[in-house]
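The other protein chains are all here in position, but one chain of the complex has been omitted.
After this line comes chain A, so read on.
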Amino acid sequence: MSVVETAGAEDEDDILAAEFVLGVLPFADHAVLERRTETDARFAARVADWHDRLLPLSGDFGMADPAPSVKQALDARLFGLPARRSAAIWGSLALWRGLAGIATAVLLLALALPWLRPDPARLVAALADPTSGVHYMAVYDRDGGAVGLSHVSGTPAAGRDFELWVIEAGRPPVSLGVIPAGAPSARLTLDQPLRAAIRPGARLAISLEPAGGSPTGLPTGDVVAAGDLRDL
């Protein structure tokens, strides 16, 4: 009996996940599956399982120290340290990352001061995208049922607005509101039914919408930043 020939759709997906993890497929097919891991949570879970199943083989990979210049080049690229001047695009990335780092530190400090213990009433997410340069920090306050947003970088094009969404695996995005343009911080109070969706692991995303927000109730423009909620 051939296992493959009797495979159902579920098994087919699982074999594809295994082939993707092994990396045996031609480049174009591999790229299609890579995109699928980003949009199909079930498939991504299959991929993760195969990575874990085959992980014991990684014991056969040796260890070797990369030259110190690798870390220097990496720091220069990510953080703009003076090791060597890199391309202009990295300069701007370094700038927003620097800003993001400062904002994160300030935010975390502000949050940590009153509550030195882990705070079950709060969730935090860093919403960022290196391509768009949009970066917000989001804190959800369970007691108040509100999302606080701290603007780090990035603004919508003239005549358009950023809208905040929450995405739970396997469900359509739900709008949490339009982010007031240009404000350094904003607070979006959520209606009671929305609050249930704000959980650790849920994803917050910001999309670019027509002024006033999406006319359809679903994102109509590109997602310009996203990040997952986690316990603080």
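Simple rule for what comes next: a contact is a pair of C-beta atoms (placed from the backbone, for glycine too) under 8 Å apart; a residue touches a chain by one contact, two chains touch by 3 or more; residues count from 1.
The rule we apply is simple: contacts and distances are computed from a predicted model.
Considering only "RNA polymerase sigma-70 factor, ECF subfamily", "ATP synthase subunit b", "Monosaccharide ABC transporter membrane protein, CUT2 family" or "GMC family oxidoreductase", the record for the omitted chain gives "RNA polymerase sigma-70 factor, ECF subfamily", by its UniProt protein name.
Which of A:Ala48, A:Ala183 or A:Leu218 touches the hidden chain is settled by the complete complex: it is A:Ala48. The chain not shown here touches chain A at positions 2-4, 7, 11, 14-15, 18-19, 21-27, 30, 44-45, 48, 51-67, 69-71, 73-74, 77-79, 97, 100-101, 104, 108, 126, 128, 130, 201, 203, 227-228, 230.
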